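A single protein chain has been removed from this complex, and every other one stays in its place.
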Amino acid sequence: MAINAGDTAWVLASGALVLFMTPGLAIFYGGMVRAKSTLNMMMMSFSAMGITTILWTAYAYSLAFSKDVGHGLLGNLSHIGLAGTIDSVTGAPGHAIPELAFVMFQMTFAIITVALLSGAIADRAKFSAWIIFVIAWITIVYSPVAHWAFASDGWIYGKLHALDFAGGTVVEINSGAAALALALVLGKREGFKRDRMRPHNMPLVLLGAGMLWFGWFGFNAGSALAANHTAALAMINTQIATAAAVLSWVGYEKIREGKATTLGAASGAIAGAVGITPACGFVTPLGALLIGLIAGAVSAYGVSLKYKLNYDDSLDVVGVHGLSGLVGMLSIGFIATLKANSAGADGLFISGSPSLLGKQAIASIAVLAYSFIATYIIATIIQKTIGFRVHRDVEIEGVDTAIHAESAYELGR
Amino acid sequence: MAINAGDTAWVLASGALVLFMTPGLAIFYGGMVRAKSTLNMMMMSFSAMGITTILWTAYAYSLAFSKDVGHGLLGNLSHIGLAGTIDSVTGAPGHAIPELAFVMFQMTFAIITVALLSGAIADRAKFSAWIIFVIAWITIVYSPVAHWAFASDGWIYGKLHALDFAGGTVVEINSGAAALALALVLGKREGFKRDRMRPHNMPLVLLGAGMLWFGWFGFNAGSALAANHTAALAMINTQIATAAAVLSWVGYEKIREGKATTLGAASGAIAGAVGITPACGFVTPLGALLIGLIAGAVSAYGVSLKYKLNYDDSLDVVGVHGLSGLVGMLSIGFIATLKANSAGADGLFISGSPSLLGKQAIASIAVLAYSFIATYIIATIIQKTIGFRVHRDVEIEGVDTAIHAESAYELGR
Amino acid sequence: MAINAGDTAWVLASGALVLFMTPGLAIFYGGMVRAKSTLNMMMMSFSAMGITTILWTAYAYSLAFSKDVGHGLLGNLSHIGLAGTIDSVTGAPGHAIPELAFVMFQMTFAIITVALLSGAIADRAKFSAWIIFVIAWITIVYSPVAHWAFASDGWIYGKLHALDFAGGTVVEINSGAAALALALVLGKREGFKRDRMRPHNMPLVLLGAGMLWFGWFGFNAGSALAANHTAALAMINTQIATAAAVLSWVGYEKIREGKATTLGAASGAIAGAVGITPACGFVTPLGALLIGLIAGAVSAYGVSLKYKLNYDDSLDVVGVHGLSGLVGMLSIGFIATLKANSAGADGLFISGSPSLLGKQAIASIAVLAYSFIATYIIATIIQKTIGFRVHRDVEIEGVDTAIHAESAYELGR
Amino acid sequence: MKLITAIVKPGRVDEIKAALQANGVAGMTVSEASGFGRQKGHKEIYRGAEYTVDLIPKVRIEVLVDDADLDRVLDLMVQTANTGSIGDGKIWVTSVDAVVRVRTNERGSDAL
Amino acid sequence: MKLITAIVKPGRVDEIKAALQANGVAGMTVSEASGFGRQKGHKEIYRGAEYTVDLIPKVRIEVLVDDADLDRVLDLMVQTANTGSIGDGKIWVTSVDAVVRVRTNERGSDAL
Partner (left out) sequence: MKLITAIVKPGRVDEIKAALQANGVAGMTVSEASGFGRQKGHKEIYRGAEYTVDLIPKVRIEVLVDDADLDRVLDLMVQTANTGSIGDGKIWVTSVDAVVRVRTNERGSDAL
């Protein structure tokens, strides 16, 4: 089948954009921790790029996107080592793209999802344990969940027919639930609640947020897998929801705490982009505005839960990705409309039927539960065997020096 | 009408590129101020992203690009809430793109234009006043001016037939004139002329310049709204003029002050890109080279005017965007050529007729005057009511702590 | 000939991506030196962007890509000032793109190649000497070598038929060999071997690596000059080799020195991307994995050679670009396969014939030798006339203050 | 010979420097610090959690003076640093046994 | 009046601050430093080259105390800074001739 060069150009560009998100995340997270563990934080993202790429090539793409082994649970091993992908194509007739462009595009999703988790265990994880964790998690958690919701014969996408345009389940709820499990298994940082632990370098945080915002256009609009109306809709919806959540987060803060912070603006941007991720191809621009406003406020409130419930989700993966991911998935059940995308569905407010909402809830809860439980087990096994957490003294002095023999800054020379 | 996937891919990519310019500007400006007001500087850009997106969605796109209400002055309200844009297309036959891709692309222009203004009022603006200013300015200044010069029934584009490929009037002269008005209304910073006030973080400034340079390809070449010869011409012209202005600015400095500075290189890049913005689709590569050389030298001289004329345009919006924008608009009147683009026109040096130059001058002066006067009035009203400027003590201690309860760096932890 | 909008969109996007690599390199290199010479380091990249663009426009594109003057050694002067490029096209039938898009794309390669060399002479080069060097080097070294390997009538590409998809010779071996010559001519930094000279800002280094990784997709996949199967293959191969080299570099370090460093991860990424550059369009994904693993380990070892052989290649241009470039070029001779790309060839392991390997070796050695000798001569002439190196006191106090009258940070204000 | 050490608000440095120069003081040394004193215990809510902010950015200024100049310079610095609000800082004086100008190896008052 | 200057490991600042506050010490000033002492000569391999690492990050803590409080505060700081491992740091005491609170121009013990 002849490929469409325009659609291919857009998917290639999108793959590059999404890959760029992980260095962006490294910067975002790296600026948010204290100077003494900045490099370790960034290294968790960079190592995730390294390992996940190899796993994806070796077998994870196959597990996620090869023909289903049954019940929509997992793909088979026919694409091991990316066998059979070099000349094949994927996509609708007239809009075919090289399968390798799709392999690449999807790989970047796997990378950033596992990298996101590192935010929950800032300042205190053993690097060797992290490496093992990434391997196990991509294999046992990410690949099946990606199959469920992204493969046409996965149970969420192909059977349940829940809607998830760009990864509200696979990326957002999945990372939020797994982050909670990790935070619980590793326990709290020294000084949690007592010390301020404020971002050591806010310009880096804002830069990282900007890189993520930019890359998210590839993430969401690229998920159309074509340069078409739906891609344009997904792009503008992403922009609108992201912007709206900046305002609602900052507004929430201003009311609650009296000050609009730049960390709030950056966090709001992420929350909005997360919220619109599953919905961007199925709702109108005004629907996106609504989702952004809700996601920003819900996550602004959600990040304080860790102090109340006493888990140290250090950089707020649960509060931002988990909660706003849920907001996005469930919002679809209310406001999705065939007017935005004839390949979508009508939500409760349009059709009057709760059927779509039910599907969205089932998909969300299934991914949440599976991810939390499986991650909890994986992390506990690592904790009980080689140990997941560094020694208290190392944590206090800072992991960068102890683990990587480096420090982030030597400005005085 | 069937959309062209290749053209759509390019416009989508360009939208992402231009959006990336505003975080780039935040970094560029944030590095240029003193550490104590870095976050506030960046927050002005991030909040501009938030607010402008919502305004554009709500009504500003409609004011700029809906059918003209008369005399080419303003669009009507038919696209309020982006009504009627979801399935519609825009562009030449065979090169149609989704209207939403165009909405998105143009939105990113509005965002960066208002964000640019913050450079004139560094270190001393109330954040609440800035928010109100952005709302008023996008509504009263940006939307009409965008209609004049970018809408086919706007008076500059559709009636006067002045040439402005990518926003020499709408973005550059507009921001330069408005920045001057703002600087005059807010007054000078404490220590203006006395203190050095040098950039607190030059690597950030250079990074920001790099991000802007990169994004500018979307800005200029994306303005072709197609992946065609004109887009390629616009892109290489952008590169050439930007590079030439780096050299002419740095050369000017070397001669005048004895040293080639990195701040000069970064500023030169912006001046060159500004200068070529209106011209990039209408001149030859050698024409672009000439414009770049002139723009770099003119702005290098221009930034010292504020000391002579005694207005505190803190980060040189007037000297860089205003002056180089004028250089670009007027240069078209001399060196535009139908050989570069048959949809353009011949300038004085080719046709021998001053007619195009006259049109360029009228467009430039009209935008300059309208923008300066309207902005001066808006800013004065804000100043006289809620106040636009922080208290002297807050300014001396730094706005970051006082307004946002944050400080940019806590490197020692 | 009608242009293909999809292919054009991809080449335009790729041109922007590759241009972005040079600010990325400035950040990467700038973070790696000591704070006192950061700006000078970044300025070498920014000035390379300025100068090379003008040279390319004036005559270097013509030298590289105009019709051959004889024996595949150099192009003629027919495209001086980019004459005759405005409406012309290039590329295969049905896949034509505007020649100006090609001019732009190739220009970005020239820029980054010369900018790379600055890494060998960190902290100690006169800025005026650098400017003159760039002019001479682009003219005498880069333009002919680009003609040899990238022009269809160049001797390496058109006659020898060695394979070099995206610049293993022109960019990588060329910069590695030239860097060695420069390091030898300028001599060692004060304190080489005695002082630690560690990166002053590792987050910048990692950011720069991320920007380079991102831009490299344009570099490699854009070299297909179309949005097709080969572009997709080149992109995923780039990702795989880059990731693999991160792991092999970091693994090598862990074994040899006991710690996995973030500088190792960043350096590994560059080594992997370098290694796959010539090969990305000719090998399978598993081949790319192999090349990445080898390149990472070879360069991880290679960077310690300077201490043994006693040349101060300050930021490891020889060890990373030279060695991994050789790894890439020679690997093609073993594992290239027509299955990956029917326009390529079969290597020794597939065909059983050493013929391709021989061609790869000839091309590599020819470029290495020419580049080393010509650069050595250019640098020596500069050294003996105006001097290439700053005074010892300036070097100790830091070149930023002395040459540019600036310092990178003033964080305390 | 005395050494005056002042811990003051960062925003006051330019004024103090100007005042010293205007009054013929030969030099000063500035460095960054942070601290708490009376100005402590101020609560701050940040991302939903309440913290006590207790290390506030300050600047350390050191001035070497002849014994005869001590009172004059000390009073000058106290006045210039004063804003009347909490956290204005502390100034203390210690005795110096010897001073050397590195460039010339001059000692004592000549070295100032 | 005495000035206690402590050069300690960066990780101990929060504990020392808490201990001082708990024991009624009126204030302290913190700044960044680096140094070597016994904790030197440690070899490090970095990118294939061997170096001697000799300037290790430290924090300087300064506390002004009345003569009567000196021993108590000094012991408290020594105990809190101690981790028992090399590089724990040095503390020294100097005499202060005068102290001024900038805000009020109070002098001597009242200024603490």
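Letters A, B, C, D and E name the chains as they come in the text, with residue numbers starting at 1 for each one.
FYI, a residue touches a chain if its C-beta (ideal position, glycine included) is under 8 Å from a C-beta of that chain, and two chains touch if they have at least 3 such contacts.
This is a predicted model, so every value here is computed, not measured.
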| item | value |
| --- | --- |
| Given C:G6, C:G75, C:G347 or C:G398, the one touching the chain that is not displayed | C:G398 |
| For subunit B, residues in touch with the removed chain | 193, 195-196, 198, 256-258, 261, 263-264, 301, 303-305, 307, 316 |
| Residue numbers in subunit D that touch the chain omitted from display | 1, 3, 17, 21, 26-32, 64, 94-103, 105, 111 |
| Interface with the undisplayed chain - residues on subunit E | 2, 6-8, 31-38, 40, 54-55, 58, 60, 74, 78, 81-95 |
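Definition applied: only the chains that are shown with their structure count from here on.
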| item | value |
| --- | --- |
| Contact-pair overlap exceeding half with C-E, pair selected from B-D, A-D or A-E | A-D |
| Subunit B-subunit D separation of Cα centroids, rounded to whole Å | 44 |
| Subunit A and subunit D, separation of their C-alpha mean positions in angstrom | 49 |
| Centre-to-centre distance between subunit E and subunit D (centres being mean Cα positions), rounded to whole Å | 18 |
| Touching two or more other chains - residues of subunit E | 10, 32, 44, 46 |
| Sites on subunit A at which at least two other chains make contact | 4-7, 9-10, 13, 36, 195, 198, 201, 207, 257-258, 261, 263, 405, 407, 409, 411 |
